[in-house]
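Can you keep this structure in mind? I'll have questions shortly.
Of the protein chains in this complex, one is absent; all others appear in place.
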Amino acid sequence: MALRSKPSREESESRPGRAGHAPKAASTISGVPVGALYTPEDLGAFRYDEKLGDPGEFPYTRGIYPSMYRGQLWTMRQFAGYGTAEETNRRYKFLLSQGQTGLSVAFDMPTLMGYDSDAPASEGEVGRCGVAIDSLQDMEDLFAGIRLDQITTSMTINSPAAILWAMYIAVAEKQGVKPAQLGGTLQNDILKEYIAQKEYIFPPEPSMRLVVDTIVFASRHMPRWHPVSISGYHIREAGSTAVQELAFTLADGMAYVDAAIKAGLDVDEFAPRLSFFFNAHIDFFEEIAKYRAARRLWAHIMRDRYHAKNPRSWMCRFHTQTAGCSLTGQQVENNISRTAFEALSAVLGGTNSLHTNSMDEVLALPTEKAAQVALRTQQIIAHETGVTNTIDPLAGSYFVESLTDEIERGALDYFKRIDEQGGVLACIENGFFQREIADAAFRYERELEAQERIVVGVNAYQEGARAEVPTLKIGFETERAQAKKVRALRERRDGTSVRNRLTALQAAARGQDNLMPVLIDCVKAYVTEGEIMATLKEVFGVYREPTIL
Amino acid sequence: MSTASRPSSKEAKPAPRSDPASQKKIRVLTLKLGLDGHDRGVKVVSRALRDAGVEVIYAGLRQTPEMAVEAAIQEDVDGIGISILSGAHMTLIPRVLELLKERAAGDIVVFAGGIIPDDEAAELKTLGVAEIFGPGTSLATIVDFVNGRLRK
Partner (left out) sequence: MSLAASLLQGDVRALAKAISLAEDRDPEATQIVTELQPQTGRAHLVGITGPPGSGKSSLVDLLLQVIRQRGKTVGVVAVDPSSPFTGGAVLGDRIRMQRHTLDKGVFIRSMGARGHLGGLAAATREVIHLLDAYGRDVIIVETVGVGQSELEIGTVCDTTILVLVPESGDAVQSIKAGIMEIADIFVVNKADLGGAEKTRRLIQDAMALGAAPAWPPPILLTAAVKDQGGVELWQAIERHWEYLSQSGGLQDRRLQRLKQEVLALVSEQARDDALRAMEGDTPVARRLRQNPNGKLNPYALAAELMGRAS
């Protein structure tokens, strides 16, 4: 990597710098070398139109909208969910009253993995890291008193995403809201499950079929909905570098585009509704560079590789979440600062939607107070700091533009390596992504051990009163109540109707038809998530991971 | 009890390593219990133990207490390292301890890491878990523990 940046004058004159620090070979947290000083030379033959363009203009480096935050702030969308649907409903109403502008649903592990709350595999897990949803009844309770045509909702769910989406659509219908009026996002990014989060259930082929079915359904019936949120957040949380996060995410994006095109869609029919989800980690400028590189890369990919004609197909719209893995269990109040810096980098990087973590999330799900502080952090950035007064304020910085270029180069290099191995699915099979991530994670851990990286409160500055932080406790009553509820549901509903729907589902799964209509039918008959998943598992099989350590 | 934190000085003692040429190895089973799939921590710890001379049998994700105990017995491990971030630890870890006792394998040392609040960690320790490593625990601490407590 040729760094034309100069050493600082002190360094080049071999004079000791001022007290404390003279990082010899400084690098970002991902290992990208950072020079002491950047000058116009570093930009060389930099061409504004080619590299940046104005906001709202190709290649969208400066932002996908012409007015960005001057026109409309990013969506403040705090991820929440725990316990029962009723409890989460209360938390949603609280957050909406406090100024949150979009809802984001966190589901519990059994729901994420396709089990009902009374299944043996669910024991001990119900309601602990999200809300328990077994059937349409729970979904109705989750959104009770909340008009679905007046908010947008993001649902963080992957393998069973289509099922939960079907429930959401059914709830809307009961409110008199048509699918076309619904706005929101389904995470539904199965590829990153194989790579990082490991919430896979079916093998890749049928999983991709399900994702494509949702993309097709959205393009035909739900123009305000983002059917996939192509995610890098989890890849980063698993220990990847920033470049890997960016490269693997965009590569996954290309895999979905390929699949949708193969299914017969024209690229412009669905690409405008694709969205992304990135991490906001603690290395401030690296993250900003990453977001800008993401927009530039995706714009070129969509226009030059896929020949999309609609400019909206070229736009990399994304949600960001501050890095959970950067938070510490020691001196948790420090996490408020970390989250603030990370959120600021996301805003300076032009994110379209943002979730800020609560300070206590290393220990448990957030308390109401901690969740409020996290939301206020965004509001302070938006209304007090002034950074929203102008668009992409860091453009033209010798450093930030150099770093943006560097990260872009790193991603392009990975695209090549992925292509050489036969594409994303081949790399998942041969373990390429998993190996890169595991290596990066281990490297980082070793750096911490050797104190080449400092985490305040953890391997430095460990003195500090260990405050008693109240944490949220989920009791077993949730599990008992939920198990009872779903059993009661199974008793009261029309058993024949359920059996018929499941038979129809099985036939549809074996065939080629889009599964969304039959899934909507199933959920309306109060077929449970577990029952639907069991049927699909029979047809699709289950995935066995090639283990890479 | 406080979670272990990293040594702050650069003279951290290197963990004692078992002699690479010796034939006696500490064997540890590492795994994740329950539905949670976040394996960054368990993989990093497994590698670190390997680098410290330990034979690590990595059993992977979504293990049930029954599977964990059966594997531990067949592999005749000295210890079981459980990673669990989903909050289900108060259900699943005591089951492991129970099953080990039933199979007369209570001498196998059980340790855990992940998201476990202090008060529940204390309870697990009274039930028989040897140590709980919270977020931010240094690898050196875990390696020292394994080399110290599990030494043959």
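Note that the chains take the letters A and B in the order they are written out, and that residue 1 is the start of every chain.
Definition applied: a residue touches a chain if its C-beta (ideal position, glycine included) is under 8 Å from a C-beta of that chain, and two chains touch if they have at least 3 such contacts.
Bear in mind the structure is a predicted one, so any value in this text is a computation, not a measurement.
Between the chain not shown and the residues B:Ser46, B:Ser83 or B:Ser138, the one that touches is B:Ser46. Although one chain is not displayed, its contacts with chain B can still be listed: residues 17-25, 27, 46-47, 49-60, 63, 66-67, 70-71, 73-76, 103-105, 152.
Definition applied: only the chains that are shown with their structure count from here on.
Centroid to centroid, with C-alpha atoms defining each point, chain A and chain B lie 30 Å apart. Of all residues in chain A, only 109-110, 112-113, 115, 121-125, 128-129, 193, 197-199, 237-239, 325, 328-330, 362-364, 438, 441-442, 445-446, 448-449, 451, 455, 457-460, 462, 466, 471, 473-474, 545, 547, 549 touch chain B in the complex they form. Contact residues of chain B toward chain A in the complex are 2-3, 5-8, 10, 12, 34-40, 43-44, 46-48, 58, 60-61, 86-92, 115, 117, 134-136, 138-140.
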